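This is the structure I want to talk about, given as structure tokens.
Removed from the display is one protein chain of the complex; every other protein chain stays in position.
Letters A, B and C mark the chains in the order given here, with residues in each chain numbered from 1 onward.
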Amino acid sequence: MPPEKSTTKLRVRYSETDQMGTFYNSRALEWFEVGRTDWLRQAGIPYAEMEQRGTLLPLVEAHVEYHGRARYDDQLELVTTAAMAGKASMRFDVAITHVSGDRVASGYTLHAIVNAEGKPIRPPQWLNDAMA
Amino acid sequence: MPPEKSTTKLRVRYSETDQMGTFYNSRALEWFEVGRTDWLRQAGIPYAEMEQRGTLLPLVEAHVEYHGRARYDDQLELVTTAAMAGKASMRFDVAITHVSGDRVASGYTLHAIVNAEGKPIRPPQWLNDAMA
Amino acid sequence: MPPEKSTTKLRVRYSETDQMGTFYNSRALEWFEVGRTDWLRQAGIPYAEMEQRGTLLPLVEAHVEYHGRARYDDQLELVTTAAMAGKASMRFDVAITHVSGDRVASGYTLHAIVNAEGKPIRPPQWLNDAMA
Partner (left out) sequence: MPPEKSTTKLRVRYSETDQMGTFYNSRALEWFEVGRTDWLRQAGIPYAEMEQRGTLLPLVEAHVEYHGRARYDDQLELVTTAAMAGKASMRFDVAITHVSGDRVASGYTLHAIVNAEGKPIRPPQWLNDAMA
């Protein structure tokens, strides 16, 4: 059974800030990746292993809503959930907050399920099992 | 009168690729920024000047759809359009293609219009003039 | 008394890889920053606080030697040491290895000690105390 949700903590790096003094907008997508990496590891299907088995999850769509600032060295919490979306795609939802609970950003990424040649495939049995 | 659209060319940097051999997903948001920087310059209101005048455009929302791969050193074309969205926000739409026309990614960013303290403001007259 | 060394663990993010299948070279400098952030926190002078007190450590020089590959999701270990370098600069040395001990990269960054206006200053007393 997959985790209902995974929780990840990270600190904002100086390299992730911009001259507005908060995190640069594209970092949210990099943090979303950290969230889904953790979710997949907890589900027993680390993404590095998925790729080695020839199943890749390239992005089809990404959506981010920005709720509040986050400064260098702030500790953030990522709560990630995942689900199959249709027959050959997966969706990860991530909510990023301060440890205080104050919201930073939230959104989702939608992923195709493809083989090593980039062709869309039905989810392999082990993926269906992990998601069941 | 603002430009109907601006067109920007850039090459994919090696630093923008990932181990899947195409650009990493968050780069699309960095390229969107390159597109809107060029649009604003063509509209006569370079963003660096806007910030110096105390008008900032922090992101409220971002949306990206991924259509195709782009490899290191591929030359890409960004077509950007912009419009006021409601009374105190702006929206930029960007379409990224190969020079062949093959689609790479498209989407939009929605921006609040705020002062140097981060408070939402009505668009200044010069911004309305530039957008008219 | 400052820590002799600090040890930090991190995992390679997908966003940090490139099409060669290892981490992109500039990430080493971003990881060096993660290392010195941790060192300074352990020394009781978190860098975010230093900046608030008006003492900044901009880079003057950076040097990296690359010893081996690191793949997505590999767990890395950063060992950081620091020392005053002359009267108005600090040097951080970082060694990055796999948890197995296999070497990934090592090097240093040299930092000026400046005030909020960017002027070189003698290290404040609290910095000397922390480093003593």
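Convention: a contact is a pair of C-beta atoms (placed from the backbone, for glycine too) under 8 Å apart; a residue touches a chain by one contact, two chains touch by 3 or more.
The structure presented is a predicted model; accordingly, all values stated were derived computationally and were not measured.
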Contact residue for the chain not shown (choose from A:Gln19, A:Ser100 or A:Gln125): A:Gln19
Chain B residues that touch the omitted chain in the full complex: 11, 13-15, 30, 33-34, 37, 46-48, 51, 71-73
Chain not shown, touching residues in chain A: 14-15, 17-21, 24, 26, 71-72
Interface with the undisplayed chain - residues on chain C: 20, 22, 25-30, 33, 56, 58-66, 69, 109, 118
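By definition in this document, only the chains that are shown with their structure count from here on.
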Innermost chain, where centres are averages of C-alpha coordinates: A
Centroid spacing, where centroids are CA-atom means, of chain A and chain B in whole angstrom: 23
Separation of chain B from chain C, taking each centre as the mean of its C-alpha atoms, in whole Å: 33
Per-residue multi-chain contacts in chain A, two or more chains: 30, 33
